[in-house]
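Heads up, one of the protein chains got dropped from this complex, but the rest are sitting where they should.
Up next, chain A:
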Amino acid sequence: MKTRKKLWLIFGPVIIAAIAVWLVLLLPFSHQRISQDSLKHGAVSLSTNVYHGQLFKKQAFSENYVPFLGSSELLRMDPLHPSVLAAKYHRSYQPFLLGNAGSQSLNHFFTLQGVHPQLQGKKIVYIISPQWFTKRGQEPDAFSFYYSPLQAIQWLLSVNDSTATRYAAKRLLEMPSGKASSTIAAALNKVAKGERLNQSDRFLLNLRLRILLNEDALFSRFSLADHWKTIEKGERLLPSHDSDTLLTKTAIQLAKKHTNNNTFGIDNHFYSERLRGSRINGLRNSQKHYDYRQSPEYSDLELLLTEFKQLNANVLFVIPPINQKWATYTGLPLPMLQETATKIKYQLRSQGFNHIADLTNDTHANYMMQDTIHLGWLGWLKVDEKVNPFLTQTQAQPRYQLNSYFFTPQWQKSLTLQKSDGTNGK
């Protein structure tokens, strides 16, 4: 009797704790709702827990939030930022910002998993940076930062075999994050070969999925970066009427005030923190050899396009300009940039993605950029000129015809817009 009591005193607390943990992880908690206020904060937080999870996205996309996929420019929250404009003028939509420095098409493909029913037939804004299209394409470290096993599992449990599916599985296996979990890696290996997952694969993935969903439901609302204050501050600086002339005036005024310590039209703070002094000298002519025309990123983009097609989504693509004064200083070849934009546009148009706002022609204009490559003031306003009508007016139902040629290394490396069959694209 005495030893039994002793055993209970040793193991009792551990057993109770273990049961409690497993209950918390395995009981379904998914019916949680988020208050409108936290949704507002979540939409502009750019936090990875929002990006990795589905709690926020699910609820946001069943309301009037529109996904704005992009990268570091989303953080440039000056008063002309889409989120500020939409909030100030009570537009019929609110941007839900997804992405931050380093997130590219491959991450965005996965972040849209798990919210398919909510996004079906919806509109999406996608800001494509030419800077993603480097020789290596997606950096594995940045990918890991935005990668969420939850989304990988949701995708694995819903896939049908196709070129795109096999491509996605192979791409994920090339990243360290794809190999981090042996369950996921085993499933990816099967899917990459076109094999089906068996019952035990699915059971293990579902078990892990349940745990991850509960973690998301329990923890994703914590430690959000609070950018809502910046949005409110921006609102106070905007004219009370949603008028193009007034907004242009405000944008120029603000841009002038914030870029007066340098001749590049770069935000004062950015310039003094990141460039001033010896640092800037090292950057002269440093981008001479940059080339965005050949990159695996083109096929990652294609993967995301298949996702858009599956969602039957109407997508506006924004290709931002760059700061020409800065480009001249760093020696970035502008014709190369134009060719990159042309290649991207060709890939989009030839498959039926016709809503494109290519701002690369506005590269020479003043006050377009907040710093070297990130949209700001007038640039955001230019984006708004396209985004606002696109989102507030009814658009024709798109018809996409996808071409798996865009998954091939030939297309990634192609410098002409020639298709595999020899026909000439424009």
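Methods note: contacts are C-beta pairs under 8 Å (C-beta built on N, C-alpha and C of every residue); 3 or more make two chains touch, one makes a residue touch a chain; residues count from 1.
One rule holds in what follows: contacts and distances are computed from a predicted model.
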| item | value |
| --- | --- |
| Identity of the absent chain, which is to be given by its UniProt protein name, from "ABC transporter ATP-binding protein", "FUSC family protein", "Teichoic acid D-alanyltransferase" or "Phosphate transport system permease protein PstA" | "Teichoic acid D-alanyltransferase" |
| Candidates A:I10, A:L27, A:L246 or A:L415 - the one touching the absent chain | A:I10 |
| Chain A residues touching the omitted chain (full complex) | 3, 6-7, 9-11, 14, 182 |
